[in-house]
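Some chains omitted; the rest stay in position.
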Amino acid sequence: MAKLIKERSRKAGLPPGALVHIGEKKTEQIKITILEYDEMHFREQEAKTIEECFPSKDKSRPTVAWINIDGIHRSDILGKLGECFGLHPLIVEDIMNTDQRPKIEDFDEYNYIVLKMLHLDGEIVSEQVSLILGSNFVLSFLEGDGDVFRVIRDRIRTNKGRIRKMGADYLAYCLLDAIVDNYFIILETLGEKIESLEDELVRNPNPRVLRAIYHLKRNMILLRRSVWPLRELIGGMERGESLLIQDTTRIYLRDIYDHTIHIIDTLETFREMVAGMLEIYLSSISYKLNAVIKVLTMIATIFMPLTFIAGIYGMNFKYMPELEWRWGYPMVLLIMAAVGIVMVFYFKRKKW
Amino acid sequence: MAKLIKERSRKAGLPPGALVHIGEKKTEQIKITILEYDEMHFREQEAKTIEECFPSKDKSRPTVAWINIDGIHRSDILGKLGECFGLHPLIVEDIMNTDQRPKIEDFDEYNYIVLKMLHLDGEIVSEQVSLILGSNFVLSFLEGDGDVFRVIRDRIRTNKGRIRKMGADYLAYCLLDAIVDNYFIILETLGEKIESLEDELVRNPNPRVLRAIYHLKRNMILLRRSVWPLRELIGGMERGESLLIQDTTRIYLRDIYDHTIHIIDTLETFREMVAGMLEIYLSSISYKLNAVIKVLTMIATIFMPLTFIAGIYGMNFKYMPELEWRWGYPMVLLIMAAVGIVMVFYFKRKKW
Amino acid sequence: MAKLIKERSRKAGLPPGALVHIGEKKTEQIKITILEYDEMHFREQEAKTIEECFPSKDKSRPTVAWINIDGIHRSDILGKLGECFGLHPLIVEDIMNTDQRPKIEDFDEYNYIVLKMLHLDGEIVSEQVSLILGSNFVLSFLEGDGDVFRVIRDRIRTNKGRIRKMGADYLAYCLLDAIVDNYFIILETLGEKIESLEDELVRNPNPRVLRAIYHLKRNMILLRRSVWPLRELIGGMERGESLLIQDTTRIYLRDIYDHTIHIIDTLETFREMVAGMLEIYLSSISYKLNAVIKVLTMIATIFMPLTFIAGIYGMNFKYMPELEWRWGYPMVLLIMAAVGIVMVFYFKRKKW
Amino acid sequence: MAKLIKERSRKAGLPPGALVHIGEKKTEQIKITILEYDEMHFREQEAKTIEECFPSKDKSRPTVAWINIDGIHRSDILGKLGECFGLHPLIVEDIMNTDQRPKIEDFDEYNYIVLKMLHLDGEIVSEQVSLILGSNFVLSFLEGDGDVFRVIRDRIRTNKGRIRKMGADYLAYCLLDAIVDNYFIILETLGEKIESLEDELVRNPNPRVLRAIYHLKRNMILLRRSVWPLRELIGGMERGESLLIQDTTRIYLRDIYDHTIHIIDTLETFREMVAGMLEIYLSSISYKLNAVIKVLTMIATIFMPLTFIAGIYGMNFKYMPELEWRWGYPMVLLIMAAVGIVMVFYFKRKKW
């Protein structure tokens, strides 16, 4: 099961801006990829040293530079990068701390965006993505390897869609869009699980179902923590006054914003559904208990009086006239049958 | 049961604005109907090709054009239409994606409105309706065939009411009104189901009732997802600053707005009712369990001591003086009767 | 039990402004009463035809006119009246539709106020009241006969209080005040029911109590639907900018506004109380179940071993030495007594 | 238990401003005390007739006048007082109606403040306090005798603190502060009750605890009704624009405002605690039920097979070879012991 909280405590006491990696290391080697493009040009390069990225900062270049960094555990590399691109020390600290709440911070020179990328790997796995949007560059920081951005890289390479015609803000939008699209896949999977559990709940409520419900609920609580702040984040970008985002891009941001609302709506719907399932589970269990107890009561109510009657004529008194009667035994059998039938009819009439 | 979520995942990775139909195809053939009217004129035409609609775009015409498209799965046709009427690619994408949250988007040239039309067909069936409101035209997009708009078409044909005297915004209002009116029918059906379940709940709580309650709840959760955003949507239109909506129409929009609030109120009332029913179900089951257990306890408490007494005198000891007594047997019978009567009185007094 | 929803569906498909009565007809004959008064003059008249009301519309008259219409099912009469007093068709439609949510609509020439009048008749009975407040007239529309307004009519006739000195807005306030005062009576009755149920709940939780709680809850849910919008309504009047309401009247409206808040507060308090009662009910039932099961367990635990011992010596083996012993029988009886006593002590110590 | 609602219905139908006392009469005689003071002067007087208060109204006096009225059931006296001090008839009506929601009303000449004073007398007892704050006078109205204000009276008499140096607004603040301070005492008592119930809940959940929890909950629901509006009230005074309150006093009001928030916070914390206790109660009861049922099942599972075996050899068939065996009896006893031991081990292994 996903961990509830990351170990942040070892940072307590350090001065603000201290660069400490919080989270588990998902990749050994840091991999830096540089893409530079405009409508006509395209250059792709894997950087050996961080210094190779520095020229991309130059504002006078007409191209858009996208520098993608896979792996965020090396404070020396990130420190240098931050210094070169003029990032506030607190921002570099935040990039290295994977226990961040999704948010956007708006500086004059750049915007800092941090959010969670989710994918399914049996469990829901959450990875933190940080974006720095400058006037003509985008820095993206991933914990592991950035497979999710491959489609966008392909789109740039092949000049598909309008991405090569637009600026860095549109690139940032595309990255966000790719991340948010993944949330729908998670939701679909959750939706299917809920539907299959609904069936099983009606057919056969058992502790396995209960555990599955609890597991679903837990996942949705954690999911919610990633999704709700997203709304603010993207809403803030769309309505914001940052000069880094152009009006033509804003309409696309409104589209992701709608997606986010849609995701939140669906998640809340799911939550209500799961809450309802738990109530149904409890009610079903209670009903089943009733049914079982009724069987027990019927059996006891029928056989206890019969056994008692048999017990009476099993007594060894010397003077028990019935025992001597010729038809004593059949008579008692008849009486027993009568008692049994009366009981059964009684239960029938009470509609047990 | 209605599906919780539509398969949106196959869009993940495509560039924004890519036209992919999401949802199930409800009609094979796309059917395009054009109505043009003003107070004096009326023309109705079924278009063979999408190109026949293009003249309606002309702003200089004095008539109002209503183009209704049944079927939204053909990206080529919708793409051409969008281009001709100057729709943003994201809007055409949204029209083809039936997993939209109800919303309004306000462009200078047109308003895009998307909402859910509900009708009953055993289950609650939801169909997505998109409207494009221009200065003198309305485009309406339906998933299946647009039977719900027949009354409005008739009203235009027969020049009933004020519809022919008013502009495109009033036509859009009429379409919205027809859709929202259908919600009341759904609510009435739900209300009747709740009332009949209330009766059955009191008479005979059983798992069928429980399943019916859950089913109701599920429907209401899904319904809610369609209804709540409607409020924003229509409230936005009424208060909005769009120049496409005239003040004389705004008062009608306020009327639908009130309807929407009324629908939400009623839905929330129903939700509380259903929540209450579940509690009553659980309480009733618990009470019944109590009653059954009491019967069992009474039977056991009466017959166990009696059977024990019979067991004692069924023992085969050689020296049991009571067995030899002349009145031993009747005496024991009397004792048993006494024990039984005492028990019954005891339960009477404890008011079982 | 009160109906959850009114049959509104037969209006679906009609053009907006179509006059259709929705609700049950509570009176056969429409009765129209006209009162005209100022500080010096007073005239009361029962109108035979609707046309007799039309002169009251004249704005130059110094008197205040109050036209009360009992019965709202005649679309011809209300249509004529609406036309004469310049009411918007949607307003007349709303007056005839008794399934309205309380609201106020502010037109230049008049205000339209619709709310629910509640009275107790075994059940809580709800009746819709519509008021049209003009500059020097008030129209009031009731479903049945307007007994609730008799005290105000008397006050006008006898010139009691300041009503004859004030304008039409004060008259409207008086009518609202009379309606809101009735809500307190409902609340008092509910409060008494809750208190008596609290007693019974502690003494003897049974399904009758459960049903009563559910009934209370249902009533409060329905009541809430009438009361919450009232707050907005009267708050809107008080703070509103309508020129029809004078400042001297506004302070009185603030008084009703406080009453409304007080009613809502009390209702919410009641709702919490009733929710608490349901929990107590469930807990009590569970506790009682425990008590009964304990009795059963004690009986079984005492008598099952005893019966087993008796069973052993009821076996017919040839070679059972104990059976031949002189003191075998009393010994076994002693053993049984010992087992029984040990069991009883065991339960005592476990504090059953 | 405290009543849920006061009998307000007898006012229904009366014109607004009619002076009717609502609530129970807590004192027979009305007692009027006048204090007049400034930094140098101090005069205390018990007024025989209401007319003796009238001179205090004079605005040209440099002193602050505090008129305290114990007992609010005499409409003649309050009517005269209201007239003299220029109170709006609705205000005097409100003072006499003890079923008020705490509120402040801001008139030009005076502020009207009404709130609840709580003290413990076994139960929580609520008393309504009305304050009229004028430019140089404060009128305070109590239902019973005003013991709670004695400390303030002493402080004025002995010229302790800064009260004699400040104006009427500071006096009003002191009265409010004294009332709000009492709420903390109530909270402390509730807190102690919750803590002692928590202990008992763990040790021995029984219906007495359940009733105590319900009683606590009820008290807190009622308490909440008095406390929540207080926040608005004092917040309104602090931020308000009333010229009657000076800036030096505002900082003291901010202090009470903080206290009110603190009280609300604590109350909400308590409410959550009590809600949690109810859940624990139910869970404990359920667990206990399980334990009891397990005992029953074990006893039945062990002794039923044994009794059955004994029953078999108690049958009277002529040809039962085992009965003739020399070691038949001990063998059967051994078998029985084996069955019993197997059962016990079975339960052990299942960890019952």
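By written order: A, B, C and D. Residues from 1 in each chain.
The rule is simple: contacts are C-beta pairs under 8 Å (C-beta built on N, C-alpha and C of every residue); 3 or more make two chains touch, one makes a residue touch a chain.
All figures in this text were calculated on a predicted structure; none of them were measured in a lab.
Asker: Count every copy of the one sequence in the whole complex, not only the 4 placed here.
Answerer: 5
Quick note on the criterion: only the chains that are shown with their structure count from here on.
Asker: Sort the other chains by how far their Cα centres are from that of chain C and give me the top one.
Answerer: Chain centre farthest from chain C's centre: A.
Asker: Just curious, how far off is chain D from chain B if you go by their C-alpha centres, in Å?
Answerer: The answer is 42 Å.
Asker: What positions in chain B touch 2 or more of the other chains?
Answerer: Those would be 282, 286, 289, 293, 296, 300, 304, 307, 311, 314-316, 320.
Asker: Building nodes from the protein chains and edges from chain pairs that touch, which of line, ring, star, complete or other describes the result?
Answerer: Contact pattern: an open line, chains touching in sequence.
Asker: Considering the complex alone, what residue numbers of chain B touch chain C?
Answerer: Against chain C, the touching part of chain B is residues 151, 155, 160-163, 173-174, 177-178, 181-182, 184-185, 187-188, 191, 194-195, 198, 202, 251-252, 254-255, 258, 261-262, 265-266, 269-270, 272-273, 276, 279-280, 282-284, 286-287, 289-290, 293-294, 296-297, 300-301, 304-305, 307-308, 311-312, 314-320.
Asker: Of all residues in chain B, which touch chain A in the complex?
Answerer: Residues 1, 3-5, 7-9, 11-13, 15-18, 88, 90, 99-101, 103, 105, 206-207, 210-211, 214, 217-218, 221-222, 224-225, 229, 278, 281-282, 285-286, 288-289, 292-293, 295-296, 299-300, 303-304, 306-307, 310-311, 313-316, 320, 322-329, 332-333, 336.
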